[in-house]
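Taking it in order: structure first as structure tokens, then the write-up.
The complex appears here minus one protein chain, its other protein chains still in place.
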Amino acid sequence: MSFELSYELLVGLLVLTAAAWSVAARDTYSATVGFVSYGLLIAIMWMQLQAFDVALAEVAIGSGLTGLLLLSAAARLRAAEARVTSRPPVMLRIVAALACTAVSVSIAATVLRLPESAPSLAGAAVGALPATGLGNPVNGVLMAFRAFDTLLEKVVLVLSLVGVWSLAPEPGWSGRPRLLHPFADDGVLRFLARTLPPIGLLFGAHLMWNGADEPGGAFQGATVLAAMWLLVLMAGLGEAPRIRERWLRVAVVAGPMTFITVGLAGIGVAGAFLAYPEPHAKSLILFVELPMMLTIALVLALLVAGPPEPTAGP
Amino acid sequence: MTEFLLAAAGAVMFTVVLGMVRILRGPGDADRVMAAQLLGTGGVAALLLSGIARGRPASLDLALTLAVLAAFASIGFVKGAAMGQDKSAEGDDDP
Amino acid sequence: MSALVDLFTVAAVSAGILFFLAGVVGLLRFPDALTRLHALTKADNVGLGLIVAGLLPQASSLLEALKLVLVWLTVLLAGATVGQLIARVARRAGTRT
Partner (left out) sequence: MSPTTLFGLCGAALVGIGLYGLLTDSRLLRKIIAFNLVGSGVFLLFGVIARRGAAAELFGDPVPQALVITGIVVAFSATALAVALLLRLHEAGGGATFDTPADEAGVKRPDP
């Protein structure tokens, strides 16, 4: 047991080191590298906490997509940030450090004084799970017991995409998102962009399908798909779609719309919004998850790709 | 066997951590990217070892996700680093 | 039989860890980016390869074994590609200074 604890102590120290580095590093680009490492380490921590679904989401989002998003922004802002040398005065920093320590200490005190018999909804969730036909309680919570949250979360995704798109400069509106900068590359990146996506597609589908009974799910699968699509775009094997394209706009709302439609149908069939009729619960959930996965993959990739920009070339 | 595999996972994590010094020290972007890649591979190895040791098949999925997305993030690193260079040295060997 | 299999696992995993260690030592001690990259790729490919090989007999099902191999192949593929790209960045940084 003490062996286990020392492994966890190591992981904890690593997480804190990476976090401290991503705050303290002088250069933002290296801070971002630190943040990506942090995302990876915290996923290992989630695994130690036995929360595999969360670990999957954290690895896919935390160190994958957020990493690329921040890295490309850091690379663009590098020149502008290099001019910044001033830091807040020492006194101010000490005061800030003291205040932050106070916050940390009070949270830590709360953690140490959590009640011995922890409240839990695990029993209720497992008890109601057979009605959904699913085997993964986390997915049951996401898709059935708290489906409203999940629906709104997808709406948030779509809205933030609308927000990002609306930041396009006027001549760029209805153009294509420009992904990073064209990268002078012969063959090597293209080779990876041709060989990795088949593995990724297969695995993404596996995650979604498996998510019904094992850790995984539509969101985690979609992140892998989004990463593969971005890889193809970055290698120059394909072009990001113009945002005025009708199929794109339909695809972006397809997931939430299916969810809402099934939810509305639930009023008539099962007596409440987002309620599933019991014998068909599992097939309905999978029916909702499939378009939702495509929507999520598309939206995640387009969020990373950023607003459309006027292109100089053809 | 379980003990050995867990110890092995710890050992891999520990070595990889030593490599994190390169993230801190640099000096170049390339060195930081390398250390991050090593961290990714080491993380994959540690996940596989501890997953098999504890009999948790889910950690294999996690390791595969990590492997796929680490590859993806590394490309991002390299592109970012290359962009930084392009800014300072205008298109030296770009076609 | 099972003792023999376990022995193989111990040997292969230990060798894998040794490669990781060697890779890290190289990453820390070698003088420039390209030699460090050389050390790193050994840890990446051979180290993980040996660990996967050692874990194969411990896998509880064929699917698990298949996933283990797939993980290794993915890392191999990514390592080979990213290694090339890193080398290019390092070389260009080197020629400029």
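Going in written order, the chains are labelled A, B and C, and every chain counts its residues from 1.
The rule is short, and it goes like this: a contact is a pair of C-beta atoms (placed from the backbone, for glycine too) under 8 Å apart; a residue touches a chain by one contact, two chains touch by 3 or more.
Nothing here was measured: the structure is a model prediction, and the numbers come from that model.
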Shown chains contacted by the missing chain are A
Contact with the hidden chain, among A:Ala193, A:Val252, A:Ile285 or A:Leu300, goes to A:Leu300
Contact residues on subunit A toward the hidden chain run 4-5, 8-9, 12, 15-16, 19-20, 22-23, 28, 31-32, 35, 38, 42, 45-46, 48-51, 53-54, 57-58, 61-62, 65-66, 69-70, 73-74, 76-77, 80-81, 83-84, 86-88, 92-93, 96-97, 99-101, 103-105, 107-108, 111-112, 114, 118-123, 125-127, 137-138, 140-142, 145-146, 149-150, 153, 156-157, 159-160, 163-164, 167, 169, 217, 219, 300, 303-304, 306-307
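Keep this in mind: only the chains that are shown with their structure count from here on.
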Between the Cα centroids of subunit A and subunit C the separation in whole angstrom comes to 28
The distance between the C-alpha centres of subunit B and subunit C, rounded to whole Å, is 11
Note: subunit B sits from subunit A at a C-alpha centroid distance in Å of 19
Residue numbers in subunit C touching two or more further chains are 70, 74, 77-78, 81-82, 85
Among subunit B residues, those touching two or more other chains are 29, 33, 35, 57, 61, 64, 68, 70-71, 75, 81-82, 93
Contacts from subunit C onto subunit A in the complex sit at residues 70, 73-74, 77-78, 81-82, 84-85
Within the complex, subunit B is touched by subunit C residues 6, 9-10, 13-14, 16-17, 20-21, 23-24, 27-28, 33, 36-37, 40, 43-44, 47-48, 51-52, 55, 58-60, 64, 67-68, 70-71, 74-75, 77-79, 81-82, 85-86, 88-90, 92-93, 95-96
Note: in the complex, subunit A contacts subunit C through residues 185, 188-189, 191-192, 195-196, 199, 203
